[in-house]
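Pasting a structure below so you can have a look.
Left out: one protein chain. Kept in place: all the others.
To keep things simple, chains are lettered A, B, C, D and E as they appear, and every chain counts its residues starting from 1.
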């Protein structure tokens, strides 16, 4: 089954990104395809490569980037949400790309399921 | 009267930073001294100089920076909260400085009032 | 195989955008509206629902001058231009807040919770913010 | 002039840190604890209050292995080492959740809402997160 | 005893912040409703009864700019709630010993 994911919150402050990550991992283990994760609202902060958690804490920016590359997941950061929050190419973690809201609608159209994680 | 302010949320997603800004402005008009604004939790995003709101929207990063410089307000970004969220010197708006949580406790000790804005 | 897959290349899905949050206190109302306006261009079956504090997004006479935030309430009027016509407001949420359809900035369909249950259960994709 | 100003250069203020949020769902519990541990070094009169879902922060037997987040509940034990001894938990909040002092990871003072009112009204600085 | 100013910024329809404040605010304190907290000033609010009940020993304020932003200027507010602007908010902070935000 093809699954799309929408993440509305950044790492750390809300559990949304953690939950989405664990869900995506489990979906892949179950043999599903996670085709795209769309980062909206504060979710755009998941792509900030300057993020430097304490060494004994999880690093979601890194985790998403690795999961995306290993499984061909399209990690899309909403350009409108990102611009106002100051997430731009110069701080964008590799594995993510910046694009428009149409990519979210497309994820809804092209996947069998869309699962939303937020506040 | 000497007033300190704590801002726990970033610009845009919650109204906290807007409210804190309007409050600080009004306090200065009333003749009070706003000695320090401490940015904690997601509040550290208020110092991200890459933030680029739409042209017809307010720009809180810019507004805080200007208010701080015009009125000698010490704008302090918590280093622990900022590091995990990827706010570092290279994206820090002028007028802000990064420092430790002790600066928040100090703001509580040295001001007549401490007002907290958050979610 | 899902029902729409039988329709060939022109897939039309029923998309529902659910608003449960008040405006201005958080950005979710505004950023959801931005999604809906984009979604309107995709030739899908779009509906927008307002329940709980979400109904407050449509209150008439919003004036944000003194809080310095952008008043985006007029943008709801653009939904009609974009052919987004299925706009549902839950009756119970309105009444709980002492509001009625006349208090809202755009014409909407006021539906009781029982009917909204049915409408929600007919969607293919539900996006909340 | 405030009362503490009569004490000369060694100002001691009563600081209260108020926790109303559950752990893990949001970071506020953890980041508030980080403030309290720093605050302990300032020789002020520190108290920490847990009300509403905040009492859940102190629940015993937290095990975060499967959610991949850091389990910081043991850090509450450090409050004692830092001489933070005024730890209040609202009785009504505990009872509403079917919890009692025995369910908590550290010894606390369980106080009824009526008493907590008095304690809260004796502070000089209240920090919420 | 410090004279407290309690700040509420959440809708009582959605969150328990106002309820908790009303349970724990000492007599003689004031409560200022800001941001989405201003919905708690509507006479139709679920919490209106609890607010009216504490009118005897608490003083209630609501931030006018947040009321106007939400289009509530034409909506009946609970009797006895005082409307202030940001300058009035500052005055309230100055007149009370401590500000406590119910986040």
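The rule is short, and it goes like this: a residue touches a chain if its C-beta (ideal position, glycine included) is under 8 Å from a C-beta of that chain, and two chains touch if they have at least 3 such contacts.
Note that this is a predicted model, so its numbers are computed, not measured.
The chain not shown here is in contact, across the full complex, with A, C, D, E.
When the full complex is taken into account, the listed residue touching the unshown chain is A:3, out of A:3, A:44 or A:61. Where chain E meets the chain that is not shown, the touching residues are 13-16.
In the full complex, the hidden chain is touched by chain C at residues 18, 20-21, 28, 51-52, 90, 92, 113, 116-118, 120-126, 128-129. By the touch criterion stated above, the residues of chain D touching the omitted chain are 20-26, 52-53, 56, 59-67, 69, 71, 73, 96-98.
Keep in mind that, in the parts below, only the chains that are shown with their structure count from here on.
Centroid analysis (C-alpha atoms only) places A farthest from chain E.
Distance between chain centres (mean CA atoms), chain A to chain C: 25 Å.
A straight line joining the Cα centres of chain C and chain E is 29 Å long.
One inter-chain figure worth recording: chain B and chain C are separated by 34 Å, centre to centre, where each centre is the mean of the chain's CA atoms.
For chain A, residues that reach two or more other chains under the stated contact definition are 12-13, 41, 54, 57. Touching of two or more other chains is recorded for residues 9, 35-36, 65, 85-86, 98-99, 101, 103 of chain E.
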